[in-house]
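Handing you this structure, nothing more for now.
All protein chains of the complex are present and in place, except for one that has been dropped.
In order of appearance the chains are A and B, and numbering begins at 1 in each one.
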């Protein structure tokens, strides 16, 4: 499915860029910036594959993901001041990555015959664990745990894909619908500044 | 062994509650609170299964653990002010979880023919790694590394189970004795406010 692979690589580049920028903001050196780019882009899928017992993880089987992450990290490290204009459009590519990663993660869990919660969790982990590790390495509480609808969009997309998988819907159509749901919810959340409820203290 | 499974689920609920409360104290949103509940309750056993190479980890094979963790997380999120009276009794359920998790972890390592240190470590990891990840995600030094005898109780229980396993003692009796040792030490530590020595600086 070439469309999914293309979207996957676009999402990888967008996630790597967000990781590299986080490293620059924390005044890391070149190596630190590259580590954050690679971890943000490939950490979620790597954790998913460790949990599924599929080793080595995807990015070591197809090193394209690693080459893209490193190239993006190098580009941002050396030209980040000239690339500031990219930060707003990046949100849109990031949303593409989010939808694609959820669909790939939940889809792979379905191939491994996981149950409902497990399959949805694998989609969410694929899309968000890389960013969580980025934040832990930056000595911050993961953003995903604090103020983003981000995760809800992933939950909705993963659950939708699981349900469509129980029907006779064509798997590729199901993947497309689920990915577009995540992307759409994410863009709406950005536009309307949605947030999940917080517990009253 | 139905008693062990029942105690395991009670411990899971208690650990999930401690994770959910940590999330609420850190002002996380609903998703963050649920993640901390699930990670605290199932993170230790998941890390143990990753290290043993048993994939997918236990909670994806039997999703009961995940459903309980999520249900507890939802309950605490929405009713935590009315549930404050639970915080003290929770310490006792938490101790039950501690003992049960140690016995399950060391027992599983013995099934995998691990050596002494490895088997004891698997018990300690099962019982404490979830809480350590909870603290790392909350941007704190894991409590277990700082001021708890918590870990000593687990070490003692794991070592005892390993030794009993070398004898002709019935495995179920051995598990019960080891679990009760951990629970007893933990409750004594709470009552007498015990602490391990700290290095002089």
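Here, a residue touches a chain if its C-beta (ideal position, glycine included) is under 8 Å from a C-beta of that chain, and two chains touch if they have at least 3 such contacts.
Quantities reported herein were computed from a predicted structural model and do not represent experimental measurements.
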Option touching the unshown chain, where B:10, B:90 or B:144 are the choices: B:144
Option from A:33, A:72, A:121 or A:145 whose C-beta touches the chain left out: A:33
Residue touching the undisplayed chain, where the options are B:34, B:70, B:104 or B:132: B:132
For subunit A, the residues touching the chain missing from this view: 23-24, 26-33, 35-36, 46, 50, 53, 55-57, 60, 63, 66-67, 70, 77, 80-81, 136-139
Missing-partner contacts on subunit B, residue numbers: 50-53, 112, 114-118, 121, 132, 136, 139-142, 144-147, 151-152, 155, 195-201
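Keep in mind that, in the parts below, only the chains that are shown with their structure count from here on.
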Whole-Å gap separating subunit A and subunit B, where each centre is the average of the chain's CA atoms: 30
